[in-house]
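One chain of protein is taken out of this complex; the other chains stay put.
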Amino acid sequence: MLLEAKSVAKAFGNFWAVSGADLAVEEGEIIGLIGPNGAGKSTFFNCLAGETMPTSGRIAFNGQDVTRASPEARARAGIGRTFQVPTTFEDMSVLHNVMVGAFLRHPHRGDALDHARRIVALTGLRPEQRARSLGTPGRKRLEIARVLATDPRLLLLDESLAGLTPTELHEAIALVRRIHEMGVTIVIVEHIMEVIMTLTKRVLVFNQGHVIASGTPEAVVRDEAVIEAYLGRAHRRHQES
Amino acid sequence: MVVVQVIVGGLLLGAVYALFSSGLTLIWGMMNFINFAHGEFVMLGMYVALLVVLWAGGGPAVFGIAAALALFTLGVGIYAALIRHVLRGPMLAQILSSFGLALLLRYTAFWIFSANFVSLPQTSLAGTLNIGGIFLPIAQLVAGVAAVTLTIGLHLLLTRTTIGSRLLAVAEDRTAAMLMGIRPDRMQALAWGLSAGAAGVAGALLATAYPWSPSVGETFGLVAFVVVALGGFGSVLGSLYAGLIVGLIQAVSAFWLGAIYKDIVVYGLFVALLWLRPQGLMGKA
Partner (left out) sequence: MSSTPGPGLTLARVRGTVGWGLFAAALLLYPIVFADAFYRDIGVTFLLAAISASAWNILGGYAGQVSVGHSMFFGLGAYPPLLLYTLFGWSPLVGVPLGILLSIALAMAIGMPTFRLTGHYFSMATIAVAELIRIFVSTWAFVGGAIGLQGPATARGWWDVTFRSELPYYYLFLAVLALVLAVTAVIERRRFGFYLRAIKASERAARSLGVPVRQTKMKALVLSATFTSVAGSLYALKTGFIDPDSGFGILVSVQMVIVAALGGAGMLFGPLLGALILIPLQTATNTWFGGSGSGLTYILYGGIIVLIARFEPGGLFELWHRLAPRRWRGGDAA
């Protein structure tokens, strides 16, 4: 069990954004987290990533308790994440951006440079280009490259494939698949069904703070509770009649 | 009885601190921007009061309003010309912009008015009241009461009026506010106007009771930081309580330790707050 989250809950004042969510991820899996907006999946994701501390519950990574670990500590342990809104280092080149990630496991400049070059080549970006001059798809790819350079065992992708044209989307999906084939376990939060259907083998559906369904993408998509969550009770009644 | 007088005097001055600090806290709460030039707004308010008295011979109400309007305009202008652009940029630019502005305003004032201390010629607020053995200069009393009123007024403006809720909406979530048809740019400009205006009026009130020179801007700026740190960034009501407390502490320190030490105590309080309780008495961190 690479990642295990048990009874994770997060309250903001009186509002429980996440009220008891479980997740178990084996090494090598590729899991999807979906759900309507405000369902709590992003908050849960942030608990996994260390950006928010859960109010209660336990998160273990590779046997270690990381519930209250900082993002830095998680990165060192082998958990990497991307951001919904790309946070690339604008004034640095693509290569330098990736080097920041590479330095985690390669403290010496020469090694970090080599490692970063290889990763950049993998993603097809131009090393000398300034991050600022990249478009959104380029920035998203750079974020992925940068976190990949930290040699993560688990990669948490936060809607990293949103806002792309169909062609860009296919390239991005191919990239994620390549990363998975390299042995990285992936948890992906996504709205785009194509990504979920083609990439993930198992999906968790969030609604109102907890997991309402879990299973293969095909099964989950037909689950009544899931349909009701997205489309409302009226549609479910319509289905029944 | 002297102690009571010191306390009352401190509270009255603290009320004025509360007024101008509420402007600073508004900007911080709304835009996450520290205005290093805020003390200079107070200082300029004092000089506007002086100019109005010298040129137009008006009374406190006149120069008070003049200071408010003049600084309101300046605040909006500064927002439009400078702040609006640096808000989107790196932190370095934001801090440099208000810091540079402080220097610009301060040394221009030195250039125009010289470093000599000045005070307002006799106004209708001259004289001292004797209330049960406590001697209160009328100017200080009026300044304190007016300051409390205006600060509470600002708080009510923000929390009970439509325009206030629009300002707070932009502070809360800029994008959501935009989607609701509120124009963040306008609200932010208004906030800057209110902030500078509050500082300007506070300056005019101070001018009735104390002498000053362009150097006071720096001191008031730091006092505002202390008040905002104590009262909580973004809370006008917090500024009110904190301002009174800071005024009180300052007066008592001056009384017990001597005038030269009062600033040390106040700045020391600020540093202690940063160490121990950065979110202040009532604000969010």
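Order of writing sets the chain letters: A and B. Residues in each chain are counted from 1.
Assume contacts are C-beta pairs under 8 Å (C-beta built on N, C-alpha and C of every residue); 3 or more make two chains touch, one makes a residue touch a chain.
Bear in mind that the values here come from a model prediction, so they are computed numbers and not experimental data.
The chain not displayed here makes contact, within the full complex, with A, B. Touching the chain that is not shown, out of A:L3, A:A49, A:V66 or A:V184: A:A49 (per the contact rule at the top). Here the missing chain is touched by one residue of A:G40, A:G57, A:G101 or A:G209, and it is A:G101. Residues 49, 51, 70-72, 75-76, 80-81, 83, 87-93, 95-96, 99-101, 103-104, 107-109, 112-113, 126-130, 146-147, 150 are the ones on subunit A that touch the missing chain. For subunit B, the residues touching the chain absent from view are 32, 34, 36, 81-82, 85-86, 89-97, 99-108, 110-111, 218, 222, 225-226, 229, 260-261, 263-264, 267-268, 270-271, 274-275, 278, 285.
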